[in-house]
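This is the structure I want to talk about, given as structure tokens.
Every protein chain of the complex appears in place save one, which is left out.
So, subunit A:
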């Protein structure tokens, strides 16, 4: 099962973009960090000096009121907030004229006593001075009352701080570069497929028909570039053959009408019928225009839209927390889980009708219709006042999301024949996952630099760009009337297939529960409690999920195709994901444990996602035959959204009971338990009659 036909092209373009973009970015980054560190050190000095002066004034004021320097009170509480607000400052100290340490906060007294006590220091200066002290830079400023020096205030800066800051900026830069790379590749891929490979495929189709003697068509490419000119010439050649035939036909008609020799007429008629048998020409002289749609046409718009949605991934719960207002009858945590849960619910409820609509109105129109609520949702989310209207705007976005994803799936289904449908679905999954990687990472960096609200506006702008792309570039496909949609009873029959029900209940639902409850909801909330992590860090940690799914999915798909051990992969994936969530209970490093859990969840879904889908034809082949494989898959998607909806609410309900960390673990036990049930059931999967019958055919 090849997931994505454009994959080889994608990888080649990615390599190209990496070669072109990464060296200059790296060079600029290198230069910039040099500048930055040169610029940062004097800035830090200035800041330390300003802080020192501030403290100096307060102390001098107190001493000026007659409090002896060594009897200043509450110096620890006086220094503590300054240290807390300035991470680059490691300690603050006051020494007397002899260099004796009177007060110190943030470092060991004895360490500094030795240095200050030196004769050199006691000699005293009337100006501030800097000295290196192991890992610290000590800035000493004199304290004076009426011109008489009474001691020094010391501000100790952390030398590692600059390095840490630089590293942070470099990591941010790397994330943005990665995002930019992927965006560039998506755009290149679009340009190449839209302008070159697409037209070439059309030419190929026409050529194939010509090879079979069919001159009735011409390639519908109208661009005014090399490709367009080539296609124009190619079409000209076909037209010429077509005209030549018409002239021949006219001549034959003339001969048939004018010749008296019946034998000749017979011969000519024979030739005519031979020609007509071997070749086909346009009936009325007007050629049939061949236009070929392909799944990749919709890839860039889909990518941009999902990008826009994923931008808020790393901070959505935090934004909700900012807007929190009590909702009667709900605990604060549940209220905070509500926008995410309802988002999922609206998608689930709107998807079936969106899918029907996409079949009826065509993908292009439904995509454009969906962009309206989505854009409004993003822009108004940026302007939201309370949690109430945020819920409304998120619901609008969810409605758009349902329309757009269904439109894309419908488009792909229409343009790809049955055989290439899996490949087409690969295009879909590829675009969604790449967008997820970019959106999560870039969204985190953006939100950290410009704030939540502006980031939402960026998402709104992206959807507008998407709309323009769709409007200008995508031809409307002919809406195809699909077979009558299956009735509810058919779906109930599907649920009676215990293998399918078990897959839904114990594999698909817990997987989604872990995704929305843990990754979308608990991770941002839990990590934001750690003051050493900023939004960018949280987003980077969350990126581990889509990155591992992206990397693992195609490999697993190939592996599963070869080995055929799909149930096992799904079971193993589920257990791994659940085990990851339980990890924080056994690991003292909470941040590392959460990171590992995110990574394992990615591995888990990478392992189980494509085998889960690939299992369906084997698992319920009778149902697939009765209601169509597409419908069975759609039903699976719909059913697993129960998990998407329940995830945030469940997680929210667990927070008051066990705390944030504990809620992750509790959710983990639940997911692990369900995965274990599936693993046990999976042993029975092969024993049933279904698969044997399938293989018997």
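Rule of thumb we're sticking to: a contact is a pair of C-beta atoms (placed from the backbone, for glycine too) under 8 Å apart; a residue touches a chain by one contact, two chains touch by 3 or more; residues count from 1.
What we mean here is this: contacts and distances are computed from a predicted model.
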item: Undisplayed chain, where the name is taken from the UniProt record, one of "ABC transporter, periplasmic component", "Sigma-B regulation protein RsbU (Phosphoserine phosphatase)", "Cytochrome c oxidase subunit 1" or "Succinate dehydrogenase iron-sulfur subunit"; value: "ABC transporter, periplasmic component"
item: Selected residue (touches chain absent from view) among A:67, A:84 or A:657; value: A:67
item: Selected from A:31, A:58 or A:529 as touching the chain missing from the view; value: A:58
item: Residues in subunit A touching the chain absent from view; value: 58-59, 61-62, 64-67, 71-75, 77-78
